[in-house]
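After this line comes chain A, so read on.
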Amino acid sequence: MTFRLFKSLNSGFVLCFLLLFVVKVNADEELKPVAIVEENSDQWQQTLKAAQGQSVYFYAWGGSKAVNDYLRWATRELAKQYRIKLIHVKVTDPSEPVSRLKAENGRTSAIDLMWVNGENFAYLKQQGFLLGDLWTAIPNAAFLAVDKLPITVDFGEPMHGFEVPWGIGQFNLIAEEAVYPQPQLSAKSLLVIAKKHPKTVTYPRPPEFHGTTFLKQLLVNLSDADPRLYQLASQQAKNELLPVLWQYLDKLHPYLWQQGQAFPSSAAEQLLLYQQQNLSMAVSFNPNQWLKEKSTKQISKSSVRRSFIDGAITNSHNLAIPKSAPSPEAAKVVINFMLSEKAQQEKFTGVWGDPSVINSLFDDKATMPAHPELHSSWHVLIEETWQQRYGG
Partner candidate 1 sequence: MLEIIDCQIQAKTWHITLPGIQVHKGELLVVTGPSGIGKSTLLHWLLGNIPQHVVIKGQIMLSGTDITALAIEQRRVGLLMQDVYLFPHLNVQDNICFALPKNPQLSSKKQRRLAALNMLEQINLGHLASRYPQNLSGGERSRVGLIRALANQPQVMLLDEPFAALDPSTREQMGAWAFQQLALQNIPSVMVSHDIEDIPASAKQLCLADYYQALEQK
Partner candidate 2 sequence: MAATIRRIGLTSAWLLVSLISLLPILGIVVGLWPSELVNIADIKPFLAYQGLSVSVFMTLFSAIFSTLISLYIAFMVYSQYHLSRRLQSFEKYLAPLLSLPHLAIALGLVFLFSDGSLFFADSGLPRKGLSTLIIAIVIKEVPFFLLIFSAIGRQLPIKYWLLQGKALGYQDYRCWWFLVFPPLLKQSRLALLAATAYTLSVVDISLLVGPNIPELFAVSVYRWQSSFAAGDQGLAFWSNALLLILLAMSVFILYAHEKFAFAGCKALATQGSRFLIGKINPMFKAWLPMLGLLTAMMVLVFALWSFGLNWHGNWHSDGFALTQLTPKLWQDEWLFFALPLQNSLLIGLLAGLLGVACALLALELQCQKGKYWPDYYWLLAIILPQLSMVLGWQIMHIWYQGGYHSGWIVLSHLPFTFAYAYLVLKGPFQNVEPGYELLAASFGYSAWQSWWQVRFRLLLPAIFTAFAIAFSVSIAQYIPTLMMGAGRVTTITTEAVAIGTGSQQDLIALYVLLQSILPFMAFFVAALLARRFRGSMGGQDVRDY
């Protein structure tokens, strides 16, 4: 009897502990905004009026035809509905608008709206380059699926209203069905496949984001989702968890494409190699990319989507407005439009396939089983150590 009491007390403690943990985690997140402006309020109507006729220079990656086509659609809609001219400035690297903002240093910017996430967001937020209170100023922010998706924290940095989620990224592999028969992968099964089909497996070279995320998935799988991965990396955790990953990679690298002596420089390059049938897998953050690429005949008919057994690492990609943007009202209207049901629907069902972030379109089936992002300190750690061990 004492044993049972002890057990129930124990589980009680554990429960309390967990509750505290959950509460603490919640407290770190952004408190739900209390007063989001309504669509038909005066304030918003004023914003709409001010926005009419303005141009919005949107700095967004221009390498994906799907995204470009979607933005062209959005341009037409915005012109029709709001008389706003959306101009897609195709950047090759997400850091280009960041360095421009840094160079501008507060003067009237050339950027009205930018596509941003990760370290770039953290930097911009810390430097005070971004316009705040976006969540309260934009009506459709009320419909963001904050309960169902981890979209209030960007890579460890709370958004605090400085950026608005636009879509979801979930790490997955686009692979040849014959080579990857099982729908879910583990580190072990990947090693087996690599041995069976040498020189067809690889990952983008860290610190490219996809590459590091691939390593993170491996680490999660190898360490059985050790809870310390979601906290600041301690010295002890480093010494215990990371070597598992390196041992695995030491075994994996000889079977990789180019025997691990060279890696694709980007996910796009890896996809090109996959298209040219040099590789049996490619990586992606868009869970529907495989479908869209197949339908436009970019990849082979036997391509399928594979993910890790622990769930796909999930994050959001977001929109932000520089504090010194010349047309902030129009930019807000654009964001509002981007969060509207129509735009999110078109984004998901159209050529792009990017999952939606709003409640009404949230579909458990549309997204893959998700896995939370690791703490950002692990990200940096993996990149640095990888460089030391394999990058030189």
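In this section, a contact is a pair of C-beta atoms (placed from the backbone, for glycine too) under 8 Å apart; a residue touches a chain by one contact, two chains touch by 3 or more; residues count from 1.
Keep in mind how these were chosen: all candidates are chains of the complex that A comes from, given by their letters.
None of these values were measured; they are calculated from a predicted model.
Taking any copy into account, the candidate from 1 or 2 that touches chain A in the complex is 2.
Residues 57, 59, 61-65, 72, 87, 89-93, 95-96, 98-100, 102-105, 107-108, 110-111, 119-120, 122-124, 205, 207, 258, 260-263, 265-269, 271-273, 275-278, 297-298, 300, 380, 387-392 of chain A are the ones touching candidate 2 in the complex.
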